[in-house]
Every structure is written in C-alpha cells, then in structure tokens.
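The structure under discussion is supplied below as structure tokens; questions concerning it will follow.
Missing here is one protein chain; the remaining ones are kept as they sit in the complex.
The letters A, B, C, D and E name the chains in turn, as written, and every chain counts its residues from 1.
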Amino acid sequence: MARNIIVINPNSTTRVTAGIDAAVDALRIPGGPGIECVTLQAGPPGVESQRDADAVIQPLVDYVHARDNEADAFVIACYSDPGLHSAREASAHPVFGIAECGLMAALTRGERFGVLSILAKSVPRHLRYVRALGIDSRLAADLPIGLGIAELGDDARVMECMIAVGERLRDEHLADVLVMGCAGMARFRDRLEDAVGLPVIEPTQAAVTMALGAVCLGQRGRAH
Amino acid sequence: MARNIIVINPNSTTRVTAGIDAAVDALRIPGGPGIECVTLQAGPPGVESQRDADAVIQPLVDYVHARDNEADAFVIACYSDPGLHSAREASAHPVFGIAECGLMAALTRGERFGVLSILAKSVPRHLRYVRALGIDSRLAADLPIGLGIAELGDDARVMECMIAVGERLRDEHLADVLVMGCAGMARFRDRLEDAVGLPVIEPTQAAVTMALGAVCLGQRGRAH
Amino acid sequence: MARNIIVINPNSTTRVTAGIDAAVDALRIPGGPGIECVTLQAGPPGVESQRDADAVIQPLVDYVHARDNEADAFVIACYSDPGLHSAREASAHPVFGIAECGLMAALTRGERFGVLSILAKSVPRHLRYVRALGIDSRLAADLPIGLGIAELGDDARVMECMIAVGERLRDEHLADVLVMGCAGMARFRDRLEDAVGLPVIEPTQAAVTMALGAVCLGQRGRAH
Amino acid sequence: MARNIIVINPNSTTRVTAGIDAAVDALRIPGGPGIECVTLQAGPPGVESQRDADAVIQPLVDYVHARDNEADAFVIACYSDPGLHSAREASAHPVFGIAECGLMAALTRGERFGVLSILAKSVPRHLRYVRALGIDSRLAADLPIGLGIAELGDDARVMECMIAVGERLRDEHLADVLVMGCAGMARFRDRLEDAVGLPVIEPTQAAVTMALGAVCLGQRGRAH
Amino acid sequence: MARNIIVINPNSTTRVTAGIDAAVDALRIPGGPGIECVTLQAGPPGVESQRDADAVIQPLVDYVHARDNEADAFVIACYSDPGLHSAREASAHPVFGIAECGLMAALTRGERFGVLSILAKSVPRHLRYVRALGIDSRLAADLPIGLGIAELGDDARVMECMIAVGERLRDEHLADVLVMGCAGMARFRDRLEDAVGLPVIEPTQAAVTMALGAVCLGQRGRAH
Partner (left out) sequence: MARNIIVINPNSTTRVTAGIDAAVDALRIPGGPGIECVTLQAGPPGVESQRDADAVIQPLVDYVHARDNEADAFVIACYSDPGLHSAREASAHPVFGIAECGLMAALTRGERFGVLSILAKSVPRHLRYVRALGIDSRLAADLPIGLGIAELGDDARVMECMIAVGERLRDEHLADVLVMGCAGMARFRDRLEDAVGLPVIEPTQAAVTMALGAVCLGQRGRAH
C-alpha cells in the first residue's frame, strides 16, 4: 500500500550510498513515498571507465527486475546512467537516471550548464551522453576537478578544487548553472553553490524529485 | 513557516484554474509544501496569440513580485511560459514554466516527444520555443487538435480529436512520449495515455513536481 | 502616397534615437522611402534586463497598431527584439527586429559571428535568442565590453573596450564578422571596423536595409 | 561617382537575365545605386547539376575581377551561389549570393522556410548548402515542382505546379514562408504569394536589397 | 606474424556468422590481413532489445581481451555496437563497430541516409545512437521492415519488404543512400541496391574495410 522509491547505488561502496541517503533526506515527506537507498553488492568500488559502467548493467537490471513488485519507481544513482534503458525494459515502473534527470533539471535553472567531473577520462563518455540526449547546444563545458585517487579522500582539498573548477565553468565557459557529475559529491553542494553563486544541481536529488512526482501521480513504466 | 508553491494561471478563466487545481492535487502530500492555484485576474480569457502571451507578462510579474514573501516557488501555468525570465528576475525563489518543465520531463520518459496543441497558429510559437530550449532534435512533431472554439466545449469531441492526433504523433511521427501543449487539458491525460499507449506528460504536473523538489531542498531563485 | 519606414527606439532616451537617426541617414535615398526614427515615450531609459525588455512590449505594440496606417514597414530598434512577434500580429506591414536582421546580415558577410554586448547579464538572453533563431552553430562568442554604467558616457573608453573585445572575438573565438549587440553603438562602427579589420554589422542599419527592400517591393505583413 | 550594383546571371540564357532585370526594377530608386543585370556569356544555358554550377565559377570570378572598378557590389544570380567565396576573394566590394540572401531574408519573415526547386536532382545540393549555412533546423522542406524540361515553357502549367508544391510545403511540412529556389521564377512570385497566403521570397530581390544597403552604407568587401 | 582481423558476431546464431563470413569474403586479399568471423557462444540468439544488447557486453569484452594478442583489429558485428567503448578499453588494437562504420561510410556516398531496421522497437535505440554520433542532421529516416519473427525465415518475403521500405526511404524521406540496420541482411544487399537504385551500405563490410586499412597502416588502439 505504501509507496516506495528505490535508489540504487550501482557501486559497492556503502559510504557513497550513505551520502546519497543523506542527500535525498529532505525529499522524504511525511505522508509521501518512502525513499530507500541501496548498494549494489555486485558493483565495482567505483565507476571510472566505460567497462565499469557496462559491468554493472547485468546485476543492476537483475536487481530492478527482482524488486519490481516492491517499488513504484527506481533511480539509478550513477552519473553514467548505466543500464538505464535496459532497466526500463525490465520494470513496470518509471526508472530514472541521475545524469538524465540532473541535466534536464539544470535546463530549467540556467541557460548553459557546466559539469564538474571527477576524472578527466570520464569527460568523453559524458560528452557522448550529452549529445545522445540532444542537449549539447546548452553545454558550457565539462571539466574534471583534477585530483588523483589519493587526494579524493581529503574533503577540504576536494572542495577547493570544485570551487576552482566551478569558477572556471562560470567565468571562462559562461556556465550559469552547474551539475555535479558524480553521485558522490552531494555533501559539497551547498558550499559550492554559496562559493560560486550559481545554482548547483545534485543529480540524485533531481532524479528523486522526478521519481517523487511520478509516484504521486501514479505514472507507469514501459515494461515490454 | 509552512512552505508554499504558488501556481499562477495567467488567463482569467477560473474554470481553467480549477482544472489545474485538480490536476496537481495528487502532489499535495500531507507533510509537504502547500500548492495554491490562483487566477491572474488581469489576464485575457485565454492565451491564443503572441500578443495574448506578451500581454500577461506585466501583471504576472507584478503578481510574483507582490507575493514573493508568501511563496517558496512559483509555477507559471501557461504553455507559452509567458514572462518566465522576467518573473525569475522579480523573485528570490525558483520560478518554473510549465512548457519548459513539461518538455524536460518528457525527455526523461521517451526518445521523441510529440506535442498536442489546441490551435494551429500556436505551433510556430511552440517550435520557436523548443528551438530556444535547444531540444528540437528530439521533437517528433507539434500538431494542433484542429477544433474550432465552439467545439472546445464538447469534451467527448475534444477527447476524440486528442486521441486521433496522439495516434498520428505516434504512428506517423514516431513520438514515444506525448506532451499536452496547454494547461487546460489535464482532465484528458489519463484517458489519452490509455488510448494511445504512450506516457503523456501533463505540463503543470511536471512543473509542480520540479517546484516540490526545489522547495523541499531549499533551493533559491536568482533575483537581481 | 509617400512610402515610410518607422524605426522605433523602445527606450525613452532621445539621445539614443538621435544616434539611430544618424546611423540610418545613409539609407535615406532621394525618391526612396522615408525613414522616421521615434522614441517610445513609455519605455525605460534603457533595456538592460528581461523585465525591461518585456515591459516595453505593450506600449510598443500599441504604438505599432496606432500608426499602422502611416507606415509601410516598422523596425524595432532594440537588440532584444522586444515584442517582435506581437508587433507582427498587430500590423499589416512587415516588422523587422534589429537583432534578427543584424544576425542574418552578418551570416552573409562572414563564417562565424561575434557579438559585442554592453552588459554581461544580457549575454544569456542573447544566447537564448541566437538559439531560438537556429543559428547557434555559427556563433563565435558573445562578449560584454565590461564597462560599468558610469564609464559608458566616456566615448574614448568605450571605443577602447570595444576594440579590445573585437580583437578577442577575432583572435580567441575566430569570429570573422562582428555584430554590435545594442542599438546605441552605431557611432563606433566605422572605427571598430577599421581597428579590427573585420566587417562590423550595425543592426539598425541591417534592419532598415531589409525594410527598405520590403517597402520598395511592396511586401505585406501578416496581421491576423 | 555614381554607385552601381552588378547582378550577374551566370547562365547564358538572356531571357532569364531579362526576368531578373524586371524582378529588381522596383529596387531602382531615383537617387540610389544603379542596378545592372548582365548575362555571363561563358555560362551554360542553365545550371542543373553540380558540374554546371562548378563550370561557371572560373568565368564568373574572372568577370567580377575584370569589372571590380565599375561596381560597388556584386550579386550572383543563381540559386546554387556558384563561386560565391571565390568571387569574394576576387573583389574589393561585397558580393552577395541569391541563395544565401534569400534564405536569410526568409528567416526574418517566418519560422520555417520551404523551398521550391525546379529539378529533383537539385534538392541534395540545396540541402547540403542549407546545412553548410547552419540553418537546417529551420528548413521545412525543399520540394521539386516536378516538371520536365519541355513543360517549363508552359507558364500556366508551371504556376499550377508551383501552387500545388507551395500548398504541400505549407500544409504537410508546416512552412510559413517560401523561397523560390531558382533565379528564373520571379514572374510567378506575386501570384504564388496570393494563392498560398504565405510570404514568398524571390532570392534575387533579397540579394539586391542586401547589396543596396551595403552600397548606401559604403561597406567594403574582403579582397585578399 | 600474419595480420588478422577478428569479426565477432555477438549473437549465438551461427547461421548469421556464416552470412557475415560470406559478406566480407571479397575483402580477403591474398597478401592482406586474414579475416576471421566468430560466434559469441554466450550471446543470445539475436539482439532485439536494449537488454539483449547490454547482456552481450561482458562476454564480448572478455572475448576481445582474451584474444587481444591474436588480432590486429576487432569488428563487433551487431548493429547496436554493443560494448564498443568497453572493448576499446580492453584492447591494444583498433575496435570497430558496424553501426558506427556503416553510418560513416554512408556519409561518404550520399547526402541523406536511410536505415532499414528489422524491428520497430529497435528504432528509438538507433535514433539515440545516431544522435550520440552527432549525425542526426543527415538522417532521412529509420524504418522497420515490418515483419514478424515467423516471416523473417522467408527470404522472398524479406526481400520484398526491404525493397518496399527502401523505396519509401528514397521517395518519401528523400534518402539517397541506404544502410542495412542489422548484421544479418548482407545477402540481400546487391538485389536491394539494384531494385532501389541507391548505394546500399552493408555495415559489416564497411567496418571490415576500416579495419583492413587500420591493420595495413599499423594503427594502434587505445587500451588503458
């Protein structure tokens, strides 16, 4: 009877899932749909390459299929939107990808969006996806924050780099809205927005918002 | 203290406002933001031309400005998104347009969107806007339902025409998601979706969903 | 009997109208259409925001409608093309916007156009419009000249900044034709062209040229 | 001392030149630039293929170069704009192509342009050019009138076919402005506009209008 | 020592592999690279959905990785290009997808390409890919041949439907080059080309051609 949104972190790092859980907490409304954040055990520690992204599809789709009766909507919480179209084929409910939703939400808040990526090697993958979505004319730029793996554990350093990249996106590339290009950046959102002075879209929040509406409105998916 | 979304119908026809109010009722969650639907008294009976759309901007922006302290987000409930950017300049809170939100929501539900318009003469205005949003590569087509003013009062006739146009959008133009190109079509949404077998986006619902998320997440606007 | 083009400066600053009048003087041909430049008294001193642009629409359209019998064509002399489509609905004669005409004229003179804007905050508005026109693939960049209001009165300073921005558009963004993104820049055109070595389009001149042809050829508008 | 626009018909059919001359007569203003229409003797009887279009470039550019001292602007009056960029390199004055100018003028009169071509085999060449101009998002369609060479001499038949194609462009492809895709169609313009009820751009008129403005304003070309 | 191209049919139907083998036989040059066509045992009988396409990625990438020392280039012979980017990450040699290569080859043979698909439900997937490649402005249409699974075994019936769809792509959608949207259509290529009178690209032939050049020229891949 109770309505439920399942948010799947397709990497196996539970710390990331905890961050996602905190990020969407404000969208848990008394009387509204539940929001359950889960970790895909079979996933890699992180999605850094196309191989990583492709490798999570099978377990992710299996997970969606297995729990389709328990959910009213699914959110895939990885900025590569791995398996999004497969998951839609596997579910009778709406399935949202955080990149797709984060980017569409950004288009309602600004004229040109800038994306902050963790790794330089993700940028071509992101660009390909932005073009597949048909919205590349509104992309300001997608820039990596330029930190090595070791440095990613140092929050102060990450924040500093994000702000520097956010300023470059704003000043050199004329972005007027920013999108965090990773599900694990949520805790920096407020400070980044304050520092750069532009709206910052945290993509999991954007996708859960879409899911919230879909569930309240009783929208169906398109299982075949 | 209580959070509030104000949905403005910029035409003066209260029957349309009542329809909008019913359409968004499912998004009123007990512990969530209030959703107040209002009629812009100074608006024309309907927005049928660019002149109509432009004529409502001034009173609409004045309204937003006057009630900015009472709202956490605004929704402009006319598919021409009249005054959207002006209203954003006039408010410290996020302002959403139903065309912009309806179209972006459609892009998360299908590959090619078809729009159902009331009047043929609105189509060029809609096309111009779709291109301004930078998403014309995903437009299947925007087709008028082809009814005269007199016939618009006959719901059975309207439904019949909508289904016929929805089928053309699906079969001839290969749309796989439909957007209702008018704030006053909400009561036909469910039946259209059932008849045509594609997701149908009611744009006010899409915009209020976006507003709901923005309010819960405490997002700010960009008043200058 | 005599043919007449009415050029409307939608801001109330008569000095700007005088500049426009001088800019189009070379297009006053003995035996050709008259060119009357008028100031919209109800307009703001300048159009700097979307609110300003939207606020002039109503009086502008009223003006066009009131004088439709006295004109064979109208030109709206503000680079935001405020009310262009509304004015077309209100007139039986062709109505030209200076941004639209300036940009189209630029496309016949170079491969990539650069725009010089007065204010940074106008840039997103301009970009939205360029995309709505469907010509964003030919935009090199739109850059503000970066002067505060106080400095705009200092012509030598303005000229210097325009040349610096024109050189950046040429050298960093590979523009090979420039468009002045404001109706009030005409007096700098010749010197800018000489300094930068690229064709510089003054948009009111471009629009009056279009109007001149339309009037000579007896073209009609599309009043509904 | 007197200013002069030279309009070059790059095919050798003097009847076409006479038609062009009549089409631009309304743009001869007593105190304005002279408009001289000439036939390129070395051209083929008509430009029907890419080979035809390419074959006229050399004599056309030679002609421009030879008469550069006698002209203030040139117009190349063939809808393939043959040699346009070469001619610009060969002249110190602005050189306009009728396709480029006709299409840009159309963009100031409607939202989606339809092109009427003589021959089906010209359509791919036209499409390639529209895309090279970066304005394909505004093309409704380019349709041949579908007459064999023999039938082109029968004006009543040509008019009938043009109207039928104009109606298809309007009704099936949603064009709201038409462009004549050939320099030799001018005599049908008025009747086509009346029959179809949309603005019809005759491209040589559009190009001579641009040239008129350029000459009055003293604009220079870009000879290297 | 001998150079070798491995062509992988990612579905498990050996009859399809045999057809591919025959299709590329003309590219086996005595002194040139060997061309080995293999069946991915772990694949499904056919790739009909996104789930099918995604399901083959893992075994496909494993296969590429396992045989990377035995190949100088790989071709993935499924029109969905499953796992293309992952396979590139897994190999030190160039990896070609037949959709990507077939589409790029088509762009060197015609102005607008039409695609013949087996199933209607593949069309949105194809459109998304065409847009991700950034070449949607040259797509005429992608149409299914409209046969049920049972009828696909009847070659005469398939040929008849392909010709009918090819003619529609040519006549209604103005395609001037066709691409076969499936690796299993090769045996119909010659007859389709003769019947429709347009170049027909068989995508595996296109990809093996690219691979042939890459191997002869000693090009490397980009394994990370």
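Here, a residue touches a chain if its C-beta (ideal position, glycine included) is under 8 Å from a C-beta of that chain, and two chains touch if they have at least 3 such contacts.
Everything numeric in this text was worked out from a predicted model, so none of it was measured.
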{"item": "Neighbouring shown chains of the undisplayed chain, as defined at the top", "value": "A, C, D, E"}
{"item": "Of D:His93, D:Arg109, D:Arg125 or D:Arg138, the one touching the omitted chain in the full complex", "value": "D:Arg125"}
{"item": "Residue numbers in chain C that touch the chain omitted from display", "value": "110-112, 137-138, 174, 176"}
{"item": "Missing-chain contacts mapped onto chain E", "value": "26-27, 29-32, 94, 96-97, 100-101, 104-105, 107-109, 133-135, 137-138, 199, 205-206, 208-210, 212-214, 216-220, 222"}
{"item": "Touch list for chain D against the chain that is not drawn", "value": "49-51, 54-55, 57-58, 61, 83, 85-86, 88-90, 121, 125, 128-129, 131-134, 136, 224"}
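Here is the rule we use: only the chains that are shown with their structure count from here on.
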{"item": "From the options A-B, C-D or B-D, the pair that copies B-E, where over half of the contact pairs coincide", "value": "B-D"}
{"item": "Rounded Å distance between chain B and chain C, as computed from the means of their C-alpha atoms", "value": "32"}
{"item": "Averaged-CA centre spacing for the pair chain C and chain A, given as whole angstrom", "value": "42"}
{"item": "Set of chain E residues in contact with two or more other chains", "value": "128, 131, 136"}
{"item": "Interchain contacts (touch definition) - all pairs", "value": "A-B, A-C, A-E, B-C, B-D, B-E, C-D, D-E"}
